[in-house]
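Just one protein chain is left out here, and the rest sit where they should.
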Amino acid sequence: MVEALGNPLNLIIVALGVGFLLPLIERSSPALSRGLFNLTIIYQAVLPLLWLLWLVNGAAAQQIQTAGIAPPFSINLRLGLEEAFFVAGVNLASLLGAWYLGGLLRGRAAAMSVFLILSMGVDGMIMTRDLFNLFIFIEITAIATYGLLSLERNAATLTAGFKYIIATSLASTFFLLGVMLFYYLTGTLNIDGMREQIAQVQGPLGMVAMSLLVAGVVIELKPYPANGWGLDVYESAPTGIAAMVSVGVSAGALFALYKILPLIEPFLPALVVVAGTTFLASNIIGLKQNKVRRLLGYSSIAQVSLLALAMVLLTQLHREDAMPLVIGGLFLNHLLAKAGLFWLSGALQRNAVEDWRGLRANPLLLAILGLLLAALAGLPPFPGFWAKWELVMQLSAGGMVSWVALILVGSLLEAVYLFRWFGRAMSPGVQLTPAPAVAQLLPIVLAVLGLLAAGHYAADSLGLDTLWVLLPAYAGIALVSIDGLPTRPKGLITLAIVAYYAYRVVPVLEGLTGLFGLMLLGGGLLMTAAGLYRGDTRRGYYALLTMLLLSFGGLLQADTSLEFFLAWEFLTVSSYLLLCMGRDAAPYTLAYLIFSLAAAFLLLAGFGLAYAETQSIALADLANVKDGAAAVLGLLLLGFLTKAGALGVHVWLPGAYAEADDDFSAMLAAVLGKAAVFGLFLSVISLGLKGGGSDVVMYLLSWIGLLTAFFGALMAIFQEDLKKMLAYSSMGQVGYMVAALATGSHLGWVAAGYLAVNHLLFKGLLFLVAAGIILRVGQREMYKMGGLIHNMPVSFFGMLIAIIALSGVPPLTGFGGKWLMLNALLEKGWYWQTGLAFFASAVAFLYLFRMIHTVFLGQRKRIHKDLRDAPLALLIPQLLLVFVILALSVQPNWLVNPIAAIMASHLPQTLVMHGSLMQSGLGYWDGFLVINVVGAVFMVPLLMLLVLSRFMRVQRVKQFNIVFAAERPESPETTHYAYDFYSFYDRALGFLVLPRATAFWNGVAEWSHSMGTGLRIFYTGNGQTYALYILLYVVTLYFAVGGPS
Amino acid sequence: MIELPLSTITLGTGFGLLLIGLWGMLVRKNIIRMVIGFSLIDTGIHMIMVSLGYIRGGTAPIIDAAVDRATALTAVVDPVPSALVLTAIVIGLGITAVMLAYAVQIHTHKKTLSIDDCTDSKW
Amino acid sequence: MQDWPVRIGYFLINLTIVGLYGMLLSGIVARTLAKVQGRIGIPVYQPFIDLLKNLGKRTAVSHGAMFYLGPVFRLAGGIGTLAFVPVLYGSEMFSNFNSAGDLLLAMYFMFFGQLGMAIGAGESGHPFSAIGVARGLGQMTAYEVPFALAIIAIVVQYGSLSINDIVAAQQGGILNWTLFTNPLAVIAAMIAFLGMTGYSPFDVTMAPNEIPIGPPTEYHSSYLAMMTMNRAVFAGAKLILFMDLFFGGATNLVELVIKTWAIYMVAVVVGAAFPRFRVDQSIRFFLRYPTLIGIAAIGYTQAVLLP
Partner (left out) sequence: MAKRLLIVLALFLLAMMFWEVAANYTERTALTPIATHYVAQGPDEVGAPNLVTAVVVTYRGLDTLGEVTVLFLSAVAVGLLLTMGGLDQKAEPPTPASEIVETAVQYLFPIVLLFGAYIFVNGHLSPGGGFQGGAVIASATLLLFLALPRSKLRHALLIITESLSGFGYVLVGVLGLVLAGGFLDNRVLPLGDYGRLFSAGAIPVIYTFIGLKVGAELSAVLERFKGEAS
């Protein structure tokens, strides 16, 4: 009996038997028919899952005969691992889908039967090994879909349905013709039999047969541009049905393609082109789309064609062993995420993307949306991430670099429109309509959970220490569950977790990773602690922050490029979401994400190229790359530079740094930016010293670094917004590090490490001071402040120390960085760059002075009379940073010696230390002596002034005790010279900082949008035109591949 | 003049019907006419299917008094395409019925049967 | 290496000499300018009188702590710069604390006083101070470029960042001076020098007619006295630096006086002859030909001097 229940054929038998009976049963007992339907659909889902389990555990693939007669004389089916996987996926989706559809199905026996038979039809498409039988199942699926489409009765659905019928019936007509020709040529209908007889499929008839067969299946997969009919259905069908079409029917078609691949060898290249074009075109057109369902339609088509692309490419490469992870991962990802999103859009009854505003008021829905979108975009820990990784590695190893590029570009575009949607949901807006019923949400939640589980499993299958590498995500999820607590306890919990984590992790790290471990985790802890000054509700903030900080650990501990990339993506995701929490961050978050993802994809491409050469994903093996060293280095550097905000790709930076929450800005600029520097270090250490092309890359890098430094500083001086100024300043400072790294000398790398530490200290300090100011003043426009030194002396002191440390004026830490860097540049013989570095560091004085002057000096506004200094929670971290800066100023060796030792393990040491005296090849510097001399020299006039004024009763004067234009001014607004402070500089050099990069990227965006417009002109909405495209597709395929003999 | 084999003629006719049907489907604006076009395509396909299964000089694959088992192997046409065509006909019928039902509903909702007016969703 | 008290003593001697010399120099300059403009002008000792007068005056007002510290920073910057530059070549007594750092240290330390002063002046709340600082800093970024390029050129030329090494390399005859071995660098540096001294045409920072004396507007009495002192020391330090780098340094005080006086006169003469640039004009000026000359100097050094 149990055995009978486990017969895979039951998938067909039970669905049909129940399907036929339901209308009858409904007449006597609707409740019974519902119960039977539920039972059946659960059975249909459980059975293949069990089989999957058995097969994974070593059961043999099932060959199922019918009619008691052996194939090829009868029809046979197969349930192997891949079939079981697809069937289980599809049936799971239809189970959840039926649950979601609920009311639409219930009470309509006819609809329930059709739904059952639809998923049965897909199962059949997957399992059958007979070509004509495949055609039957295709038709069953198609007609069931036609029936379900009619559940919603309006003009759009009906016309879309009719177009769908025309298209699919044409496709199956061609398929049928192809099948018949195959039968004529091979004398069998059995797919395995045909494979044996494949030699017969040749000549003019073979060509036509193959092209018809391919066309039939390919059109089912909705290739661009012959896919308008599919999109119309996605847009107008009931969401539950659209989801089934998108995931179920497509899965069947995909599997059909998989089955016929061996029969159509000559068409593989054409298939690749078709799938690639469709993937790219759909994603480009998606950019223009502002209705969610059609958007999901484009995404669906893109994902399915990506699956097809991966399938065919891996077949061509004979890497079938990679298919389970790649195809399985991508499929499951698409299945659950896409269905979940369709359901969500239906449950919320919002179609226009614009209508999703205000979803942030409901954290649960927002979380669901975010997780599903993240999954769809291929972010970790979801299965798509692992699949994409493996795919890129395999394709790179196979030398298919241009396909890697296409896949990455397409994925990026997809992320753009998906996260634009998410951005809308994060924007403030109207309150939600009443929240959807739990019954509708539950399947969606289950889909999310399924995705998480699948992601975990996929990571396992890659042989990772899954719990450990996914720790950031899990910790984040765990913290979400205590999100109800008040803010400060949550902050303390985060601190405790991260502190313990750092305590465990940092001591284990060595060398460079140890240095960055201290910086990233130590700095992260400090900034987190500073964030405790905020007591307002910050939903999810600490959960994400924990994720971010733990990902630092992942980044540092990564031994393989996979682990590195994973941690990197975690960083991207968590920082993006944290950024989204900024009150007015919405317009900037998308740019942040796009550039971050672009950076990540560049890294991925770089790692892929490295893997292609070394067949290893160990980071240590990056150094073994030889021929492709320059290319790998270039890609990695481009990726890290994008994340670091180098000139040209910096456009995301100011908005992001400025609009993030104030304490998170400090984290972003001071700490997170160092992750990119770490990456730069990593790539340069592994690949920068290989000579040849690498030298060119490093030379270019030096220019990029210094131009970034210069333009960062130059743009900073024109900002009125305090945080934007700091943002540009950060950009510039990173430029120096880049340039120092580019030298590829011991001295230069010491400089880079020193600059990084120093930047962490002073930029963290500056952003924290800024946070305090903004908290008190409620403003970011600097010219609306002024004279705050009297109210906020400690903050002033902090900023003073920070700007001296930044400016590079001795005796504070900044000079050490400048000295090391300039020495390194000069030693390298990069004189022009050195000149530019001088210029850039001089320009920095301008914004530094402006910042401290405009905020703290000059005339105080009347409304600011009673402001107090920043809260203690902010001041203590500031003072800590001040203390560290001062300590390192007195003893620069405490910093330089360890860094020099670390770098000496990579390069011969050129920086020589005699006690406190440092010697480079050109010059020398004794930091300890300098600060003593300066201290002493400072004492002289100070004492002098003290002595002199002892005899005088110095009186503190009132604010307006000045004479200005022969008047005593009365109003601080007119007297505080602050707005457009460097207008003359603008006149002199302003032409350099016209927003060219922004214009360029806007141009790119506009261009892609108009590409989208251009590409979608094919979608006229006319069913006849669509039929014509299909016809043209068929003939094009035929003539492109072979044509008449 | 070369004498064409029987099945070549039916094959050609099938292709011809298919093309005519396609023409109807692509050019006629009236949905009902498009459905008729589809029916023609279907019929064309069926003719092609049967033709492909034809064996020179064969008869219906029914083994009874007319064709005994001994000679059957050389006397009958391939039964498989005949079986398949039966299935295909039924499926074609099913699709045609659904198409017509859609046409009826479209007419109810839009008061038109012109395919050019059925562009509710695009881009 | 001697004991600290001795070194400090030496430095104090240096400081005094340079300070006095700087004061004298400003008197001479004032006098010279007056002659050029057809006035009688002040006696050369007038700066000393002014200084004493200012020191003796009572100061009654302060705008706050930073305002108070501004002149301290300023003067410390001047003295410090001097501390890091060797005054006479080959003399231990006149080598100051040159061992603390190389040319880069001296270059960056020059900003110390400027920045401190700017912040102090800012607290006064006087718009003229802010305007003056803005202009001063803006102009500074511009003349820094040819100056830095010239420095790079000679560092390339002499293969060292050490001021002592650079002076040493110029010994043994007038033709060994940078002035003759690398004239392009010297031209670039001297144009930058014009900007540094703040004489016309680059005197828009102080611009006595527009923003009465700019940054120090609110400073008076002993504050002003300290600034006057600084101007003497700082000018002296800068002159010595230029002399060391471009004019062969000096081995005795007489040589020092002659050379620095001559260098200073360049600025004075030019200042007497040209009207004032607007600040954006001067920025563009420095970034045009002087910068090109600086670039040419590096090119020349690399292409002609090194091989």
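First chain written, first letter: the chains are A, B and C, and each begins at residue 1.
In the analysis below, a contact is a pair of C-beta atoms (placed from the backbone, for glycine too) under 8 Å apart; a residue touches a chain by one contact, two chains touch by 3 or more.
The model shown is predicted, which means the values in this text are computed figures rather than measured ones.
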Which of the displayed chains are touched by the chain that has been omitted?
A, B
Please identify which residue in A:110, A:198 or A:1011 touches the non-displayed chain.
A:110
For the chain not shown, which residue from A:5, A:24 or A:53 touches it across the whole complex?
A:24
Name every residue on subunit A in touch with the hidden partner chain.
4, 7, 9, 12-13, 16-17, 19-24, 27, 65-69, 72-75, 108, 110-111, 113-114, 117, 121, 124, 128, 130, 132-133, 136-137, 139-140, 143-144, 146-147, 150-151, 153, 181, 183-184, 187-189, 203-205, 207-208, 211, 1025, 1028, 1031-1032, 1034-1035, 1038-1039, 1044-1045
Hidden partner interface residues of subunit B, rising order
5-8, 11-12, 15, 18-19, 22-23, 26-27, 52, 54-56, 60-64, 69, 72-74, 76, 78-80, 82-84, 86-87, 89-91, 93-95, 97-98, 100-102, 104-105, 107-108
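To be clear about the criterion, only the chains that are shown with their structure count from here on.
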Computed distance of Cα centres, subunit B from subunit A, in Å
50
Help me check something: in the complex, which residues belonging to subunit A touch subunit B?
132, 136, 139, 142-143, 146-147, 150, 153-156, 158-163, 165-166, 169-170, 173, 176-177, 180-181, 183-184, 189, 228, 231-232, 235-236, 288-289, 294, 1016, 1019-1024, 1027-1028, 1031
Give every residue of subunit B touching subunit A within the complex, in rising order.
22, 25-27, 29, 31, 34, 38, 41-42, 45, 48-49, 52-53, 80-81, 84, 87-88, 91, 94-95, 98-99, 101-103, 105-106, 109-110, 115-116, 118-123
For subunit C, which residues are in contact with subunit A within the complex?
8, 55, 58-66, 68-69, 71-76, 79-80, 83-84, 97, 99-105, 108-109, 111-112, 115, 118-119, 122-128, 130-131, 133-135, 137-138, 140-142, 144-145, 148-149, 152-153, 155-156, 159-162, 217-218, 222-223, 226, 278-281, 283-284, 287, 294-295, 298, 302
